[in-house]
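Only one structure is covered here, and it is reproduced in the block below.
Omission of a single protein chain aside, the complex is shown with its protein chains in their original locations.
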Amino acid sequence: MPVSLLHSATFRPYILMVVLIAILGKLGGERVVCSRTLYSVLQQFSLLGPVALALGLTMMIRHFDLSVVGTVTLAGCIAVLAGAQSPILGLALAALAGLSAGAVQGTLIVRLRLSSIAVTLGGMLTLIGVAYLLTGNREVAYANRDIARVVDSALFGPFSLRFVIAAGVFVLAGAVIGRTRLGPQLYSVGSDPKAAMVAGVPTGAIVFAVFALSGLICAIAGALLSFSLAAASPSALSNILVPAAAAAIIGGVSIGGGRGTPVGIAGGVLLLCCLQSGLTAIGVAPFLQDVATGCVLLLVAVMDGAELSRRFEDLKRVVVPVRPKISGSSV
Amino acid sequence: MNSDTDLPRAAQPDFAALKARITLGNAVTLLAVLVLAALALATPGFLSMPAIRSLVTTVSFTGCVAIGMTFITLSGNLMSFSLGASLSAATLIFVATLGAGLWPAILAAVLFCAALNALQGWIVGYFRANPIIVSMASFAIITGVATAVTGGRGLYILTNVAAGLKGNLGPIPGPFAAFAICMLIAQLILSRTALGRRIVLTGTNPRAMLAMGAEPWKAVVWAYALAGLFTGVAAVLMAARYGSGDLQHGIGMEYSAIAAVLVGGTAIEGGRGSFLRTFLGALFIAVLQSVLVLRGFSTEWQRFGMGAVVLLVILLQRK
Partner (left out) sequence: MSAVNDKLAQSQTRNPLLSMRGIGKTYGEVRALRDVSLTLAAGEIRAICGENGAGKSTLVKALTGIVAPDEGEVWLDGKQVHFTVPKDAQAHGINLVSQELSICPDLSVLDNIWLGALSLPFFHRKAELRARAADTLKRLGAGHITLDGLAGRLSTGERQLIEIARMLVRDTRILILDEPTATLSDKEIHVLMSALKSLRAHGTSILYITHRLGEVFELCDHATVMRGGTVVADQAVADLTRDRLIELMLGRVLGHMFPEHHIAEGATFFAINRLNVPGAAHDVGLSLTEGQIMCLTGQLGCGADEVIRAVAGLVSHASGRITLDGEDIPLGRPEVARRRGVRFVSGDRAEEGVFIDRPAWENLVAPRFVERSGARLVHNRALRNEAAALADRSTLARHRLPVRTGDLSGGNQQKLAFGRNIGDGAAKLILMIEPTRGIDVGARAEIYRLMRDFCERGCAILMASSDFAEVLGIADVVATMFRGEVVKTYKTGHLDMTRLIADVTHPEEEDA
């Protein structure tokens, strides 16, 4: 794992979060810094976290998974529709659907050498289309109301089952990346795919695996969300891409690939959730929160872009002999 | 003296060029068009006036946005997720300024939309920020600000000022004529002006542009500005047609637009394509939608159909 990054990008969101909480606390006093807000933050994390992780992982290998929205939506619908009798069955089918969707897209990207944006754009539209088909263009209520309580009620402290699962996904990802040989291989694919291939890294397999995993993670999050709401709708989630991308980039992921850690992404997610929950607690209207999140994303995009240009310059400056390696925007 | 160092392939351009045209992609396209045409003609009610009118009107709105989107795609920046939000905002501006007269309102809406997108183009081009992310962020900001300003409600046109825009140009519905004219203007810009050539070359190879001493970011700003311009036209047409400015107008527009662009055959990675293609692509999708509706397929099937078509087109586009 890139060690020196630990001193900057990964912990940056946590430092910012402390500052943010201090500011919000000043502004809102007890309304803000209370257990209800904390619970709200953690609940939001349960959805946004896994999605940001999935998106972040694809960004780390220098791709971009637009279809996360579609996977979350479709998985929610499948879980509700198929899980009428047994929530476990619903969850399993949803997870399977997500995994397959990711796997198919990954195959197309690797085998046909297509741009991941293009493939996942088509994938997203198709997945949402299927969601519409399955639900008949209406919101579907989930008969099993109890499950909502199971999923959302606190297991201990303010931590619900949903949150624990979401956090568990992060822990797993962090462990795999940090402790196995897959970690450096993953970063190498994002940092310099040609160099990775030459060194002997199975780049195609890694790209495929990341997209499949992205589908799986989003599907689980989507299924749990639908259980929590006891309803699934094919049209509810249009705007999750913005905070997910923002969280990932704040957490140290770069559009150019090769950087970022699950811990950092978690930090970015928590920061945004604190921002949103805090603003809601103070009484700021939701659309203004959208504006705030959008501005944050714009800012980090600009900074990331400038940094990327500089990295590219650095690469070229250190005398790469025969053919300079171009990153351009392969996203 | 010339050194004849080329392969025989390049030395027989005519025959080779002809053969190159008959690729798998083209064959599939031809087939698809024929199938769709057959389906359409066989569908009861397709050739009726109301159906045609409806088709022609909706295609004009999506089509103009698609023309705007094409500029962005050609410049190498994939697509913009905020064109729909720009459109909605522009409809609001249009209705809000109608008091000053029809043409000032049109000007205001179109220029506003162009400026809004030019700003995004500057961020993408100058700072080399990722276009997808910038457009996503802009979508959130524009929607949020517009909601804040309007309180979520729409603005309604109370006078008859804009009635002219709903009328016909001879036998052709006004909006469709506008769409066709937009396509022609855009194509003219692309193939006949230095700016258009610069946009295409930037989309093909921004590094080579930089090495030639051109400033690629300027071409990108112009591409986005033009995208905003044509989206503004769509906004004016929509506002006139529905009699209101509303945030709902633009929802999902960018997906239909990019579908039209891709189906038409413009390459997603930029540098290749034309507005005639987008025009035809928009028509293709509109006909497909109309056929589905007339045959009784629900909106869900339409959505699914659209998604599947986009995916298929992208798969077929690989070189």
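In this document, chain identifiers A and B correspond to the written order of the chains, with residue numbering beginning at 1 in each.
Following the convention adopted for this analysis, a contact is a pair of C-beta atoms (placed from the backbone, for glycine too) under 8 Å apart; a residue touches a chain by one contact, two chains touch by 3 or more.
No experiment lies behind these values; they were computed from the predicted model shown.
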Answer key for A:G29, A:G157, A:P202 or A:P286 versus the chain not shown reads A:P202
Of the residues in subunit A, which ones touch the absent chain? 1-4, 179-181, 184-185, 187-188, 190-192, 194-202, 258-259, 311, 313-315, 317-326
Residues of subunit B in contact with the chain that isn't shown? 1-7, 9-11, 13, 17, 191-198, 201, 204-205, 207-215, 222, 271-272
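Throughout what follows, only the chains that are shown with their structure count from here on.
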Where on subunit A is subunit B touching in the complex? 64, 66, 108, 112-115, 117-119, 121-130, 132-133, 135-137, 234, 239, 241-242, 245-246, 249, 255, 285, 287-291, 293-295, 297-298, 301-302, 304-306, 308-309, 326, 328-329, 331
Residue ranges of subunit B in contact with subunit A within the complex: 76, 78-79, 123, 127-134, 136-141, 143-145, 147-148, 152, 206-207, 255, 258-259, 262, 268-269, 298-301, 303-308, 310-315, 317-318
